[in-house]
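Quick one: the structure is below, and I'll ask about it shortly.
Every protein chain except one is present and positioned as in the full complex.
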């Protein structure tokens, strides 16, 4: 921030510094290479302009050694940048186990968030400083993208699946939240602010919002209202798999395969139950595709997850 | 210029080679078109195998098999036309070409019968027609029928194109030079075999996935 002209964006997450280190290294490399080439071309253009007295003996129009060496040098440099970027990127897929889980739902044209305690926010997201936060993203309609420049993170919210993004905010403050994937008429107004608070102020803020119903609690109500509990309970006459402690566990399927009951599996089992049938059960469950919306699906998933207090390792994406 | 159609060529022989080379390049391009849609089908099939298999049973296997036989026969008569043209037996060539396009038309008629049957059974998820399907998982069965109509009608369009080209070739037959006739029969023949091969891939994919 110099004279009100922004050159460099703020760094406000644990990842931002790492991303910027790679960015500035790339920038330095590009500036050096780009301007050396410019200097070379301008130098040649001046030195060998028509009529200049420069020495022109020893012209060559190929030089295998030189060509090989710049090809290999480019390869090596490219692989270094590749590796560096890839290592940071893969880390993005592995949130810490103790992360605070917030659900985010994108719809034309707003973001709706639910705190773990059930507090609901529109186009505002409050998070504590220094604590890992996972946002599970879904979309009600078209593709949106959750983007906080100060955190250097971005993730599309795609209808029909759940995606995740995590971060550790490091600086209290208010930061822009944008939708980065074009989503229709008011795309540029879809966004708001991420407010990073010190932990004690965050708890105070949560309390001031009142004890909402948690997402899992809403899910449980829905679970009964939709009649899921009619079959999926121990006392039921219809034989359906028990959902106690299912999240993150391996499930044997009737085609001799085994899958981990992750969010993808649970989502598919609700919307497309015939796709993967648990071994030993009849494929009698109806599809709930079209009967529940994305927000209700998020509630059901939260409820099913809450049935396994300690998710097995590897279940978190 | 000595019997060539394009002024760019010196000899009819070079022009004929260029023609069939161009047709191969075009077929490569068409293969990418069908390949992309086949890929979509295969991905969907991985996801919804049981629904697709069940939906597939609602297609008419006898009519599909009959049509496959019709198209393979038409490829045979097309090959015959090419052979006859090489021996400059022009009248016989025209007859072979007419048989080929007649078989193509026969395929289209049978396909039309199949379509109307499927539409009357309520299996066509098109133009807001009601989709009536009694099997399990109608949502993905509808998806199957969507792909079925998309791909078979794309194939039918190509077949119509082939018939139109053969008709045009026969219409221009009296004015064409012998070299020109042979060139065209060779190039159109390649295209016809290609359409045939596409159907040979489509038939098992749609009709035989669960039998």
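Letters are used for the chains, namely A and B, taken in the order the chains are written, and counting of residues starts over at 1 for each.
Just so we're on the same page, contacts are C-beta pairs under 8 Å (C-beta built on N, C-alpha and C of every residue); 3 or more make two chains touch, one makes a residue touch a chain.
By our rule, contacts and distances are computed from a predicted model.
Participant: One chain isn't displayed here; going by UniProt, is it "Cytochrome c oxidase subunit 1", "succinate dehydrogenase", "Metalloregulator ArsR/SmtB family transcription factor" or "PD40 domain-containing protein"?
Facilitator: "Cytochrome c oxidase subunit 1"
Participant: Kindly state which of the options A:103, A:181, A:195 or A:218 is in contact with the chain not pictured.
Facilitator: Residue touching the chain left out of view: A:181.
Participant: Among the options A:129, A:142 or A:217, which residue touches the chain absent from this view?
Facilitator: A:142
Participant: Pick out which of B:8, B:69, B:109 or B:172 touches the chain that's been left out of the picture.
Facilitator: Looking across B:8, B:69, B:109 or B:172, the contact with the absent chain belongs to B:8.
Participant: From the list A:159, A:172 or A:230, which touches the chain that is not on show?
Facilitator: Of the listed residues, the one touching the omitted chain is A:159.
Participant: Which parts of chain B face the unshown chain closely enough to count as touching?
Facilitator: Counting only chain B, the missing chain is touched by 6-9, 14, 17-18, 21-22, 25-26, 28-30, 32-33, 35-37, 40, 43-44, 47-48, 51, 125-128, 139-140, 142-143, 145-147, 149-150, 154.
Participant: Can you list where chain A touches the absent chain?
Facilitator: Where chain A meets the chain not shown: residues 4-9, 15, 18-19, 22-23, 26, 29-30, 33-34, 37-38, 40-41, 44-45, 48-51, 54-63, 66-67, 70-71, 74-75, 78-79, 81-82, 84-86, 88-90, 92-93, 108, 141-143, 145, 147, 149-150, 152-156, 158-161, 163, 176, 178-189, 272, 289-290.
As a working rule, only the chains that are shown with their structure count from here on.
Participant: Averaging only over C-alpha atoms, locate the centres of chain A and chain B and give their separation in whole Å.
Facilitator: So the centroids are 45 Å from each other.
Participant: Where on chain B does chain A make contact in their complex?
Facilitator: Result: residues 47-48, 50-51, 136-137, 139-140 of chain B touch chain A.
Participant: Where on chain A is chain B touching in the complex?
Facilitator: For chain A paired with chain B, touching residues are 272, 274-275, 283, 287, 289-290.
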